[in-house]
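Here the complex is missing a single protein chain, while all its other protein chains stay put.
In order of appearance the chains are A, B and C, and numbering begins at 1 in each one.
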Amino acid sequence: MASLIARYPRLQSLLIVVIAAATIILALPLLGLTITDVFSIAIILIVVLALNFMAGYAGIPNFGMALFVYIGAFALAGVGTRVALALVELTSPGFIELLRSSYPLILGDSSSFEVFVRVAGDPMVNRIVTRKVESVIEASSILSLTLTLAVFGFAIIAGALTGVLASLAAVRLREDYLAIVLLAFSELMVSVVFDQTDALAGGPNGAWVVRPWPRVGALEGLAGLLGTIPDVLISLAVGLAVLAACFIYVERMANSPMGRMLRAMRDDDLTIRVYGRDVAVTRLKVMAIGAAMASIAGAIYATVYIQVKAADTYDRVTWTFVPWAMMILGGMANNWGAVLGGIIVYLGRKAIYYYAPAIASVISPILGVEASIAGDILRAQLPNILVGVLIILVLYLRPQGIIPEKPSKTLSRREIEAIT
Amino acid sequence: MKALDEVSLEVPRGRVTLLIGPNGSGKTTLINVISGVLRPDGGTIIFEGLDITRLSSHERSKLGIVRSFQIPRLFQNLSVMENAIVGRDGNPGESVARSLFKRLWVEFEKKAFLDALGKLEFVGLKGLSERRPGELSGGQMKLLEISRTLMPMNPKLVLTDEPVAGVNPVLAHEILAFIKNVAVEFGVTFLIVEHRLDVAVEYADYAYAMHLGKVIAEGEPRKVLEDPKVIESYLGM
Amino acid sequence: MVLPSPEFTIYSIAYGSSLALLCLGLTLTYMTAKVPNFAHGTLAILGSAITLILIDRVYYQFKGEPLYYSIYIVAPLVAFLIVGLTALIQYLLILKPLAKRGVGVIGLMIATLAFDVILVNMLTMALYLAPSAYFGKLIGQSLKGFDAGISILGVVTTFSRIVMPFVAVALAITLHLFLTRTKFGIAMRASIENPSLARTLGIDVDKVYMVSWFLAGGLAGVSGSFLSFIIESVKPAAGSLVIVSIFAGSILGGLGSIYGALIGGFLVGFMEPMTTITLQNTLTALLGKAVIITQYQRLFSLLVVIVVLLLAPQGLTGLNYRGIIGRARRVGGVG
Partner (left out) sequence: MVEYMLSVSNLNAGYGKFHIVFDASFNVAEREILTVVGPNGSGKSTLLKALFGLATIYSGSVIFKGSNITGYPPHVKARIGLAYLPQTDNVFAELSVRENIIMASYTLDENEARDRIEEVLSVYPILKQRLDYKAKSLSGGERQILALAMTLIRRPELIMLDEPTANLAPLIARDLIKKIVQLRDELKKTVILVEQNARAALEVGDKALLMVSGKIAYEGPAGALLKDVELGKRYLGLR
């Protein structure tokens, strides 16, 4: 096999195309993709683009992406809920008192401060209060707009700060140290700090978020025309818009002198130092921007998947490992490749998920397990196993990915012709 | 043992200065000290009247001190053109914000591009500017690296470690002629460590010979090479 | 400050000993493949799972009988072999061919992470689907109840906690003798230090590296086997947290010395629970109400990673002790 490929290099590309085609065909039954699928693809693509910016272009082996995505979700679950409560209390004083009298058993002996802690920290309080708060916020376009700005502002700033903090210890060291630190920081923040501290955002039980979308002006009019617009549609629109913005951003960056310098730094950081560039500072800037992008993605994701559980939902496989697979398959340091790889892997995983019960019905009699149980387990584990295999195969067969890296197009053909 | 022992030397501006000496005489150490990779235990380094002894490597690079490596260190996934143009520092398009607005850097980029193209043309690599370094021959890699050392905004002192090692004799002459030409035309100062003395001697304006961490002779290159002390240092006991 | 109880100290020593073996293995593979193996934590969990299965299929019947104590020999041995082979497969099937194809450090690291994900998910699947004789289902079971109790000088503890440190010391001594007294062991050190010189002397460096990986996996298996009695429950996903402590110990040890790894691993493993519990008891005493912080124990490892990388990235073995003492003297002299 390997020697055959060595003899006919074109076979590699052919093989990749066949694999891609097979994936899409397998995914055909799913082509009645739901809106949430399209939404999820948009979100994961933002994460892949951010990862590609950090790892593909700048050569930072970010094995801690999940944390940055979670920070965005935390902006809603941990911060947004409390900001919303504060907004409501400020605009209609006595709201907390009202809550307390409505739920004497749960909130009766809590001080106002404790209510603020418990609104995101205690599952029961969280459950009842968020819906009540949401109904007040929903009714006011000013309140919901304020909440949106607060939540996304926090997501961007906290995401960027976390990106800097996470990499600070190893930013001057070799890339393997950087990978270890990013993985360790992310794992411990998500699975220990956030998952074990109820007061932050519900700990292992998670917290429900207050959906922040403003119902302003045109939207209200539209709502009148169409009936109510489901939140998921707004989230989808925002997700697609942010995806487009991120794509334009990273693509412009990639085709600017900055992109070229990042690729040079990735190839040989010592030499780029000799040419007067500060590697540590550049890495920190890239970490801040990439992490902020991932954080925005996490925040938008939480507007649809409104119960935010740290370790459970924002696990390293879904948010670190799968994006890596998408990027490697599509082609590192190529934004179009990242998008293509993202779509293929998403659909592929979906297809396996779809076919898992069929596989389970075959193997369950052999193992003596109930078909439905086997199906559930296959659904959960098989896609991950195949993604792992995919990464290794791509690295072996076509390390440059489907669409290989290209020079940074800082000047167009016409511009070059004009000056030469 | 000290790699460098009370070394004092002056490198004349806009000239090609040759640094020679047998193995272990301290030449590369000297280059490392001047470029800021190593710190001296004592003494001072004055560059254009400025004491740079305590400056870091990338600060010195900003003053116009550039170096090349014995084995060319090229960016393997960048094209030949990109390898050259990335040598230009101070590009406004290398800021995370300004890079997004092409009009803020396009003029600078155009100038840098033309400059890089000129340098590549000069060394005969223009036709290969879209290739990757891996597709070049050894001599071409050397040429590309030397043209990159000339790309910074204001290259004043270029330190090169064996620019013609592993290069065929014809190309070796071309490379050194190119260096000489740049020195004459652009007033760039070169300090060259080179072992191919037969070739190098033709293009250098001045020479220093080192042995066991000390400067043992200096002056007109041919005279230095014929200095009995220098010959002795090469021949050994 | 409220010092931990003797029982807890014994627990910490046992935990430190098992982490020392894990760090030793990680460092061994790091020195041969020049890449950190992100799957090393899961290799340990595989050792735990093997112990769980052995108890579920066979040993539960002997609980309380003298024969039961053979679990402390059989389980680590079986784990040594199976996990050793798994690590060997990882090296032969993934790292070696990819390195040969010229895949860079980042590619190799993500490949070890890929292997980790494959291993975790296969293990999860196996623990869900494998028929279970005793537990009903294997996933997430605790083996704490299957650790024989023992009382020494009035201190009540468990058999695994007493045995683990001795096993670790015995293995460390054996490894030391292997590396210094046998021809193959010396060849291993030689191949790690200078593979090209080793090759010219006719040493089969590939074989040496294969043995390193097998040993590293085997030690992780033994370690995981004993850990299975200590940890709350056997969950494949826990490997991604264990790996942080392994990295902490190895980085503290310098990532380039197997003796450094032993010391670094033990220090991190021993100090992590001891510091946490001391802090917890002290806070409780100070505040006058129960404070629980043990769930944050592993943050100690993260702290070690960060502090070591910021202050002395070469770790304990890379430090220039003479320089530090010299500097201290000079500072002292001036002061």
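The rule is simple: a contact is a pair of C-beta atoms (placed from the backbone, for glycine too) under 8 Å apart; a residue touches a chain by one contact, two chains touch by 3 or more.
Since we're looking at a predicted model, the values are computed, not measured.
Undergrad: Which of the displayed chains are touched by the chain that has been omitted?
TA: B, C
Undergrad: Among B:L38, B:L55 or B:L197, single out the residue that touches the unshown chain.
TA: Answer from the full complex: B:L197 touches the omitted chain.
Undergrad: Would you indicate which residue among B:G43, B:P169 or B:G219 is in contact with the undisplayed chain?
TA: Spelled out, the listed residue whose C-beta touches the missing chain is B:P169.
Undergrad: Who touches the missing chain here, C:G64, C:G154, C:G202 or C:G288?
TA: Touching the chain that is not displayed is residue C:G202.
Undergrad: With the missing chain put back, which residues of chain C would touch it? List them for me.
TA: These residues touch the chain not displayed: 180, 183, 186-187, 189-190, 193-194, 196-203.
Undergrad: What is the set of chain B residues that contact the non-displayed chain in the whole complex?
TA: Touching the chain left out of view, chain B contributes residues 22-24, 136-139, 141, 162, 165-169, 194-199, 201, 222, 225-226, 228, 231, 234-237.
Methods note: only the chains that are shown with their structure count from here on.
Undergrad: Could you tell me the least number of steps, going only between chains that touch, from chain B to chain C?
TA: Minimum number of steps from chain B to chain C: 2.
Undergrad: Could you name the chain whose CA centroid falls nearest to the centroid of all protein CA atoms?
TA: A
Undergrad: Report back the single chain whose CA centre is most distant from the CA centre of chain C.
TA: Result for max centroid distance from chain C is chain B.
Undergrad: Nearest whole angstrom, what separates the Cα centre of chain A from the Cα centre of chain C?
TA: Distance between chain centres, rounded to whole Å: 32 Å.
Undergrad: Could you put a whole-Å number on the gap between the CA centroids of chain A and chain B?
TA: 46
Undergrad: Using the touch definition from the top, list the residues of chain C that touch chain A in their complex.
TA: That would be residues 35-36, 38, 94, 97-98, 101, 103, 105-107, 109-111, 113-115, 117-118, 120-122, 124-125, 128-131, 240-241, 243-244, 247-248, 251, 295-296, 298-299, 301-302, 305-306, 309-310, 313 of chain C.
Undergrad: Note which residues of chain A are touching chain B in the complex, please.
TA: That would be residues 249, 252-253, 256-261, 263-264, 266-268, 270-278, 285-286, 289, 333, 405, 407-408, 410-411, 415-416, 419-420 of chain A.
Undergrad: Under the definition above, what is the set of chain B residues touching chain A in their complex?
TA: Of all residues in chain B, those touching chain A are 35, 57-58, 61-62, 66-67, 69, 73-79, 81-83, 85-87, 89, 91, 93-96, 99-100, 102, 105-106, 109-110, 113-114, 117, 130, 148, 152.
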